[in-house]
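The other protein chains are all here in position, but one chain of the complex has been omitted.
In order of appearance the chains are A, B and C, and numbering begins at 1 in each one.
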Amino acid sequence: MTVAMDANALNRFLAGEFPQIAGSFRVEALEGDVLTARLIVAGEHLRPGGTVSGPSIFALADVAVYCAILSRIGPVALAVTTNASIDFMRKPAAGTDLLARCTLLKLGRSLAVAEALIFSEGLAEPVARCSMTYSIPPK
Amino acid sequence: MTVAMDANALNRFLAGEFPQIAGSFRVEALEGDVLTARLIVAGEHLRPGGTVSGPSIFALADVAVYCAILSRIGPVALAVTTNASIDFMRKPAAGTDLLARCTLLKLGRSLAVAEALIFSEGLAEPVARCSMTYSIPPK
Amino acid sequence: MTVAMDANALNRFLAGEFPQIAGSFRVEALEGDVLTARLIVAGEHLRPGGTVSGPSIFALADVAVYCAILSRIGPVALAVTTNASIDFMRKPAAGTDLLARCTLLKLGRSLAVAEALIFSEGLAEPVARCSMTYSIPPK
Partner (left out) sequence: MTVAMDANALNRFLAGEFPQIAGSFRVEALEGDVLTARLIVAGEHLRPGGTVSGPSIFALADVAVYCAILSRIGPVALAVTTNASIDFMRKPAAGTDLLARCTLLKLGRSLAVAEALIFSEGLAEPVARCSMTYSIPPK
């Protein structure tokens, strides 16, 4: 498989197309099948008690899957999430960034499927798992 | 079934416990089995082009399900989402609030299951559907 | 919306195309948006203790969604399930048929989304809920 955009290109793309969120998310690495993305946790992502909120975890998974797809097909901004399934399994560690490790399972002409595990940085047991389907517009 | 908290009580609870998000979400009505919640759409919820973002739709469904459960069991702040499945079906209308219509399907001692349809206000076809499971802590 | 196949036409289609399972499933009614399908419970569907198995409940939801889609688009045998999410909420009643009440939420050119509630016949509380996405082949 060919890499159409590497981590740097993906981060430039996020900054250009999604300036509202680009300060919170960063593609860390793209190694073989696995893309790693980071949520730079700030006050806006927290619930009372200092836990990262469910919607913020969802957003991280969404960015990771989106970037994993674009890493193969290039800057197709209009790819959209059609389905997501997420299991919240453990409370994230307080005051710690989250990392998503995302694997692309299928890249078809019109549908792509990926899964991601979400971790508090430095911990081995996942906070959440997520699978998502994206619809890819015809060229 | 008994109502433990009505719409006003739920809104007061959100304002007290989740001040970061209480300005964005409001319980509109609680009628029989169905709770309706509103996302007051603002700039922070939008993607380029003016569409409400996926994480914001997720957040609305989460608030609606949480409040539907609390409407029966009272102010148990520590109930947590364990699973969510969401289908994004249509692009939300630009510049329009979203409404979630949520139905509680199961309220067990330790698990509750609910589903929600999400609409752009005034439109008949749903933007998204979501089902969620919450874990309820022992008393 | 137009009805392309009614309950009788759907049952004839199942008998012709899926003879292995047509004896177990029957479309009961198609009323407005809602299609009702029955699983005629027999020994092969049971787990020890007489409960209908999870895969049999899944199969009923799948038949109901498939028929709800075909009721609109006609006998497109090659429509396939791409995603399913199911919550098992209560133990089915022993020795009782199951009914699925299925609602089509989206019927696009290439994707259809539907949800179904599954009941033990005669009981008000659902045994399970399911949402499914089907991919519809181009004509």
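As a convention for this text, contacts are C-beta pairs under 8 Å (C-beta built on N, C-alpha and C of every residue); 3 or more make two chains touch, one makes a residue touch a chain.
No experiment lies behind these values; they were computed from the predicted model shown.
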| item | value |
| --- | --- |
| Displayed chains contacted by the hidden chain, counting the whole assembly | A, B, C |
| Of A:15, A:42 or A:105, the one touching the omitted chain in the full complex | A:105 |
| Hidden-chain contact residue, picked from the options C:4, C:84 or C:107 | C:84 |
| Positions on chain A contacted by the hidden chain, ascending | 85, 87, 89-90, 105-106, 113, 115, 117, 125-126, 129, 131, 133 |
| Touch list for chain B against the chain that is not drawn | 82-83, 85, 110-111, 133, 135 |
| Residues belonging to chain C that touch the chain removed from view | 17-18, 20, 43-44, 46-48, 53-56, 58-59, 62, 77, 80-89 |
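Just so we're on the same page, only the chains that are shown with their structure count from here on.
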| item | value |
| --- | --- |
| Most distant chain from chain C, judged by the mean position of its C-alpha atoms | A |
| Numbering shared by both copies at the chain C-chain B contact, with half separating same from different | same |
| For chain A placed onto chain B, the superposition rotation in degrees, Cα atoms, nearest 5 | 180 |
| Approximate Å spacing (C-alpha centroids) for the pair chain A, chain C | 34 |
| Averaged-CA centre spacing for the pair chain C and chain B, given as whole angstrom | 28 |
| Chain B residues counted as touching two or more neighbouring chains | 85, 87, 89 |
